[in-house]
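Only one protein chain is missing; all other protein chains are in place.
Right, chain A next:
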Amino acid sequence: MSVMLTKFESKSNRVKGLAFHPTQPLLAAALHNGSIQLWNYRMGVLVDRFEEHEGPVRAVNFHLSRALLASGGDDYKIKVWDIRPQNRRCLFTLHGHLDYVRTVQFHHEMPWIISTSDDQTIRIWNSTSRNCIAILTGHSHYVMSALFHPKDDLVVSASMDQTVRVWDISGLRKGSPNNGGPGGFETFDTFSTVKYVLEGHDRGVNYATFHPTLPLIISAADDRTIKIWRMSETKAWEVDSCRGHFNNVSTALFHPKHELIVSCGEDKTVRVWDLAKRTAIQTFRRENDRFWVLAAHPNLNLFAAGHDSGLIVFKLERERPAFSVHQDTLYYIRDKYVRSYDFNTGADLGWLSVRKFGSPYVPPKTLSFNPAERAVLITISSDNGSYELTSLPQQVQGEVKDSSVDGKKGSGQSAIFVARNRFAVLQKQSQLIEVRDLASSVVKTIKAPVQTNEIFYGGTASLILSSTSTVVLYDIQQQKTLAEINSPPVKYVVWSSDGAYVALMSKHTITIANKNFSQHSLIHETIRIKSGAWDDSGVFIYSTLNHVKYCLPQGDHGVICTLDNPVYLTRVKGKTVHCLDRSARPRTITFDPTEYRFKLALLKNNYEEMLYIIRTSTLLGQSIIAYLQQKGFPEIALHFVQDTNTRFELALECGNLEVASETAKTIDRADCWERLAQQALKQGNHKIVEKAYQQTKNFDKLSFLYLATGSTDKLSKMQKIADTRNDPMSRFHNALYAGDILSRIAVMRDVALYPLAYLTAKTNGLDELAQEILESAGLTEADVDDVPSFGLSTLKTPPIVTTTTDLNWPAVSTGQNFFDRALENGSLEGGVEPAYVNGDAAAGASSALDAWAKDEEVQDDLDPEEGGWELDADGGEYQGAEPEVEDVPQEEDLPGSTPGASETEHWVRNSPLAVDHVCAGSFETAMQLLNRQLGVVNFVELKPLFLAIYRSSHTYLTPVASMPPLQLHIRRNPAEASLTRVLPGVVRSLASLRYELSEGFRLVSGNQLAEARTAFRSVLRALLLVPLSSDDEAKQWRELVTAGREYLLGVSIELERRRIAEEEPDNVRRSLELAAYFTQCKLQPPHAQIALRSAVSVFTKANNQADAARFAKRLLELKPDAKIVAQARQRIAAGERNPRNAVDITYDEFTPFEICAASYTPIYKGSSAVYCPYMNAAYLPEFKGKLDPLIEMTEIGAVASGLPAPW
């Protein structure tokens, strides 16, 4: 059994003292050569060394909460050190012991240090006053160790006098410590008394310590035994001994978490004992080195042992919890219980005990979960490896199920599910892979094609085999290697949630491969890789000892955050990493995924997303800029940079002259202008070139540029500049470029180049001037006789063909990219505009009202109003009764080829609702039901609805090729297995119709009444065919029908009013009546406002001021917004000034009335009326037996039973 896992090792002089830092990965080692080493054992680096003791150091201890280290040595001194990185130094030294100091320890809450010495005393020091506050005397030989009790005011000490003593120091806490100095030693004894003297060891005792919680003490002695002692309030006695060391035992410790004792000794072994049984569990042996000291980490499963030539840090068991993720649930093992953790709700439940599986000291190694069977397959490394297959209970029980009840066990080093009814087990010795069924019997045995150390799931019926230098994808069914990748031994495998990618993790590498291993990339890490999980976007997130990192599919990786302690990632969701910590407790880490999201977007050329990230995040800094530049996206990097110099560089790189010239202005250095000029020249942007040349006073180039662009005025300006600068060369050039012969001659004369001046004048026919030059040179014609005659120059200044100077035609198109456009449209600083504004109902409606107020102009664009009605609120889903699986009591005795009853027949039998009959294709019964229940007589309009519903109630599949496809029936409740209860699926739900109704409302707000009428009709028709399954749903259904009716009626009335206003403009009276009735329809407040405002406006126009005022008052009750309130008040005031009505109408708002949906006339309370059997709309009696005009489907006044309630 090898469960001692070495995490760190160092070589040094003999180690006599060791101490773990309580929170940081630091270990202090006291060395025999006088130095104290401070190690970071996780990173394996020596952090510091303290060398101030003279002679061997034996004692070290960290303060639990402060950055302090105490040490003691053979120089009799106790030193206290500041260990903060910046000021590591000795703070003070405690003098007093008269011989070697053996151990030191800080008290957990008081400012005390306890020390022991070969001077036979134990001393307690106050580290604040730096005085000795107590001396415990009584031991009659060297005191080898003394430790405070973790809670009580007790001390336990061990001595060469063969005793262990327990001291009561409660007096120390009460009394003010004596500061009497060296003279008053006697008084100390009043504060501390020996409580028990434990005698039993036959030789000197090296170490004794309290149990962290129980009243137990263990001691380690030169008599080669470890003794366990128990204390009560009044006495203490020996319980038992652990025998096994065959030389002096140096230290014995309680395991901080488990019922174990760990000891080490001069027999070169570290041993682990069962505390309860006092039996040895395991022994770890070193070849040559005696062990001198052992230390346990206070919280973690971590130990350190010091020996003759160094130290080791080790774990006793694997900490990696066994776990498996299925959808949103994590199945994991903590303290040998299989638990589940729901990522969404955080519900953490215990399901199964696996305490009896394998060695009780060894935690399970892996867990494989089978969702189809709800079974777990667990492996453990004890007993040479074994597995256990158990199913999880369906529900959490009071008493947790124990796996030994029905678990199936077997031996094997690695075991995983490969299909829902198969699992594979690796027998490492024989290199056989067994495929077993759920009864654990072998179905198939496969010889591993390579030396296999571990197997992992490789997709259905496939395995990933981890070998020493390769990893193999292997198909079990075909028994064939599908692919092989070189990799160090793979230790863990993580599949992406869609099964498209897999991460193969070894100690220092991660291979990301696709599902058939045809593509892969490798990442190397120097720090050990611990775990990983896939992000939903296909990014692999992994943890090392000290970091959480990401890795993109093409292999780019980077750090997301640092970790104090290793964690095991289980799932990544958005900004949250779910993980298990070292004690297998679920935790979450929130991180900022911006960086990798951005890089991913960059890889995928998803510019929208990149822009969104740039705008909304604080993604900045050199690393991202360098990354972008390196990946060839300087133009994007530009948007991150504030620094002018970098902006300039990037702008040049991506050819963004605008930014470049702007930044150049700010920088204003000659070299920048030059480079800008170069780049601008390349792109043909001569304006910027010109500006750059001007800035650097590069006259020559400027002149040449003007020549090249044909800018004659500028050239002449350059001439003037050259004149003032008095630079003959420049003057000459400019004159030449400008074709200015006189100037040229003048320059040459000025510099005394008379011959050239003469010839120039001569060849250009300027004879007089030539003569003048001759004269000024003091010559005559005769003197230049021998000069040949050149004739007249025919050279002319080239004409300007294209006036380039006015054009700026960049020869290199930089092409405006997405980012430039985005930048132009709005600055990056501004937040991103929400894609869709879900305005609240009131606001939407009131702006719609303004459209209405414009005296019914046709309004084209609709208001996006659709909130208000809380249409998304859940309508209380119907919860069916618990499904019971019943066997189908079928026509067992029928001959084989006789067809059985179809599912649709059951549907028809099981439901009295028309819609279910439609689903079943039984249209005739469906129509009869609608007729009987709701008085429907005209079905023509329902045909598309019937067919659409029927169409989506069945689906087809052909399992065996070329056979006629099977018709499959879609059930409402897939879990329902009893044919006497099955019902068809829901094709149209109440929720979807509620949504459609709201669409109608939107049309009303948008003043598209004809469309609104169509929408309401369609909703009311569809409501005939909605499946209902509870009283609550039936109530909602009725509400929807009523709301639909009121709107349909209202809209119809208003349409009629508009028709009359147009076709019979003189019929003001009818128009007013209809406007008034419209306000009587029960509409939602925003729409009721519309009706009222319309009425106010129509009545005002007809000079019915009194009525208008009454509508305005009603309008006010609906609390419209301020503008409308003002208008309404005006109307009321006008009505009060002039309380008259010009037109007399039939409208008595004080007697309740219904509106006849056919004639649009009031039916006052008390008058007789007939009703629509479906919508309950009212009609005048004369319409009885007619077809309803609202949806044109029901017979008015027909007797109908109403909807049955089958639930």
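Note that a residue touches a chain if its C-beta (ideal position, glycine included) is under 8 Å from a C-beta of that chain, and two chains touch if they have at least 3 such contacts; residues count from 1.
FYI, contacts and distances are computed from a predicted model.
Protein name for the hidden chain, per its UniProt entry and selected from "28S ribosomal protein S24, mitochondrial", "Protein farnesyltransferase subunit beta", "Coatomer subunit epsilon" or "Mediator of RNA polymerase II transcription subunit 17": "Coatomer subunit epsilon". Among A:Gln694, A:Ser902 or A:Asn1138, the one in contact with the hidden chain is A:Ser902. Touch with the chain omitted from the figure is made, among A:Gly398, A:Pro959 or A:Pro1065, by A:Pro959. Across the entire complex, the residue among A:Gly96, A:Pro321 or A:Pro1189 in touch with the chain not shown is A:Pro1189.
Touch with the chain that is not drawn comes from one residue among A:Ser140, A:Ser989, A:Ser1167 or A:Ser1201, which is A:Ser989. Interface note: of A:Lys11, A:Lys235, A:Arg285 or A:Lys480, the residue touching the hidden chain in the full complex is A:Lys480. Those residues of chain A that touch the chain absent from the view are 371-372, 419-420, 422, 437, 443-444, 458-462, 473, 475, 477-480, 482, 499, 515-517, 885, 888, 890-892, 894, 896-903, 921, 923-924, 927, 931, 937-940, 943, 946-952, 954-968, 970-972, 974-975, 977, 985-989, 991-992, 995-996, 1070, 1158-1161, 1179, 1183, 1185-1189, 1192, 1195-1196.
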